[in-house]
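One protein chain is absent from this view; the other protein chains keep their places.
Chain naming follows the written order as A and B, and within any one chain the residues start at number 1.
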Amino acid sequence: MDLIYSVIAVIGTLVVAFIVSLFLPGIERKFIHARIQQRVGPPITSPGVMAPLKFFFKQTITPESSMPRLYNALPIISLIVVVILLLFLIPEMYFLGALASVIALIGFLKVEEVMYMFMGSLSRSVMSVRMPFPDKAKGAAHPETPQSFFEDLSSLRAFRLIAFGSFPLYIALFVAVARTGSIYLQDIINYQQVHGPILFSVAGVLGAIVFFIGYMILLNEYPFSILKGKPDVIEGPYMEYAARYRAYVYITRGFLMFTLATLFSTLFLGIAPNILNPSFIITLIVALLFPMFMAVLSAFSPIFTYKQFYPTVAGVSIIGVLAIVAALL
Amino acid sequence: MDDKKENRMVIEAEVPMGTVHPAALEPYRLRLFVEDEIVRDAEMTVGVNHRGVERIMEGLPVEKANSLTEKICGICSNIHIWNSCRVAETALEIDVPERAIYIRVIMGELERLHSHLLYLAHGSEVLGHETFSMRIFYIRETIMDLLEMIGGNRVQYGSAVLGGVRPRCELDEMRIKKLTAGMDLVEEKLTAFADRFVSDPMVMSRITGVGVTSQKDALRLACSGPTLRATGVKSDLRTEMFEYYPFDFEVITQDDGDVKSQLLMRVFENFEAIKIIRQAIRDLPDGPITNRSWEMQDTPITKSYIEAPRGTLYHSYALEDGRVRNCVIRTPSMANIGAMQYSAIGHHITDAQLCVVQCDPCFTCTDRAIEIIKL
Partner (left out) sequence: MSLKSYSRGRAVHVMLVYTGGCNGCDIEIVNCILSPKFDAEQYKVFLTWNPREADVLVVTGPVTKQNEQPLREIYKAIPEPKAVVAAGACALMGGVYKNCHGDIPSEEIAGPVDQIIPVDAKVPGCAVRPQDVVAGLVSALPLLLNAE
């Protein structure tokens, strides 16, 4: 009997997460961006539900790439990693021991980030070097320089982001570890059942702010969207995705928004995602609030170049370290 | 000088930004030579937009040739047709009535307003700030409504004809009231936007110190218009045009020559344009607006210079048997764009597009066949 309940909890939570994450891009676009920009905006279902659905019915083309099959497989791998991330947050899966710990979660997030790098190095779009133009005419400057695609540029930036852009999120994750003294999710949740949510303390508040900035960086949302900013790299690593695979890219983004918000509610509020538990409502509320705050911040900022990125990440990381110190005291 | 630069310059790769690109409103080709995402050299290719306008104008009757010049550019269309009419009027010694001159000035300043607002919106979009871009487009709609009311079309309104202004562009009481109300609304909204823009630390850190053109370089590379005035040189052709003698306005300059100066230049020039329009409405003289009593003769090549929203515009042609011969048009963006190539060097790639856009380039105006006389 217990086994059936566990299976229902796991599958039910995944299904509800999937459905809610389909609506998140639409809510972000209609209720926040459109209101701030003083216009009507699209219906809620359009960017999140209808767009991926429409992409499923388009012609599947072979992407221009040095390894097209690997390039097409990458969004599927990305989606599977995000689903696994959510899976190991559900309490029924904590029996897996070390896989349900903060270290494992960080590993999965790292895989997610490395995907951008691979996608960028494999894509070759018609909008960059392949645009037919007589560049090497007589009198052209530097005719022997090798030409580089936008996506390669994006891949380089992804590499930099992996190196320093992920500090805020990971430091925020360790605030919970520092407070409870254990990396296992089971222990973190038990601690918070006894002592109250970590969010309601100095370390928790600072950690929440750092987590939020790290959330925005991982999702490449304005102002941290140098990876796929419109003014120079157009779309970055996703340029050559069409039809089904683009639908997977869209779905993965919504799912990642939901999963990271669930991660926050697990580590800082002590509420694990479990559909059979009435406190699942709070998880859903956090999953709705996070994208809304992110959208408000992103509507009012330009794209940051490295000149602004480095100081922002450095400052936020210092706040994160202070939060860990406060948690240890 | 160039050899020394070559020895120290290390170029890893070339990033070409093609004819179709989101940051570019017109087709052009920009090749950036980068080392680790910092631009070491840049090359702009114009000529993608070449339609051969001067070649088509050869042999057209004067009125038709005038209305063809309007189609050279969609943003600064009025200034082309005004200048083209001015050439013929100077050559044939046509007397333009005073009321027509005032209405031409009003249309010219309205066009300056809409062009500068478009530049601010495009600049905000290249910065990545969609919200500011939409706010400016909303303010710009008031100007477009006024242009449509007077000229008949939102873009390419063709108000000037040989001898004055088209009869449709007559300003009666209702139009003057709407103009006054429109100017008040734009001034109020633009002041609010400018305050918001300047007090935003994220935007300011993006544009301060980026794409600096020194005064010496700007003069050497023959920039003109707001691009030159943003480096501190007080040079505005409107102080020498006879149409602007009755009006009282300031020549705005800024000191630094970076993107911030260019953006602020245009904002302040907007306020000056509103001032000129208000003076024109207040002092509008009575009288006819078209002078149809002139005679066609054969004339030698006559020149005319005028201050377009982007700089000094030059038209010249000769008249033979009522037809246009040997037309030469030279737009300000030709020199401005070349100067911007140098200002992008030393910056990050994302800033390089911003540096190119900072001079308000109008590639459609610029694409002519150029003959280089002296390097």
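FYI, contacts are C-beta pairs under 8 Å (C-beta built on N, C-alpha and C of every residue); 3 or more make two chains touch, one makes a residue touch a chain.
Just so we're clear, the structure is a prediction, and the values are computed from it rather than from any experiment.
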Absent-chain contact - pick from A:Glu28, A:Glu92 or A:Glu240: A:Glu240
Option from A:Leu14, A:Ile27, A:Val111 or A:Met131 whose C-beta touches the chain left out: A:Met131
Among B:Met9, B:Ile38, B:Val155 or B:Leu284, the residue in touch with the chain that has been omitted: B:Val155
Contacts of chain B with the absent chain, listed as residue ranges: 18-22, 25-27, 47-53, 55-60, 64, 68, 71-75, 77, 118, 121, 125, 130, 133-134, 137-138, 140-141, 153-156, 362-364
Chain A, residues in touch with the chain not shown (by the definition above): 29, 34, 37-43, 45-47, 50-51, 53-54, 57-61, 63, 125-127, 130-134, 230, 234-235, 238-243, 246
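As a working rule, only the chains that are shown with their structure count from here on.
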Interchain centroid distance [CA atoms averaged], chain A/chain B, Å: 43
Partner chain A, residues of chain B touching it in the complex: 11, 13-23, 29, 31, 33-34, 37, 41, 43, 45, 124-131, 134-135, 138, 202-203, 205-206, 348-354
Interfacial residue positions of chain A with respect to chain B in the complex: 36-39, 127-129, 131, 133, 135, 140-142, 145-148, 150, 153, 156-157, 222-223, 225-226, 229-232, 234, 299-308
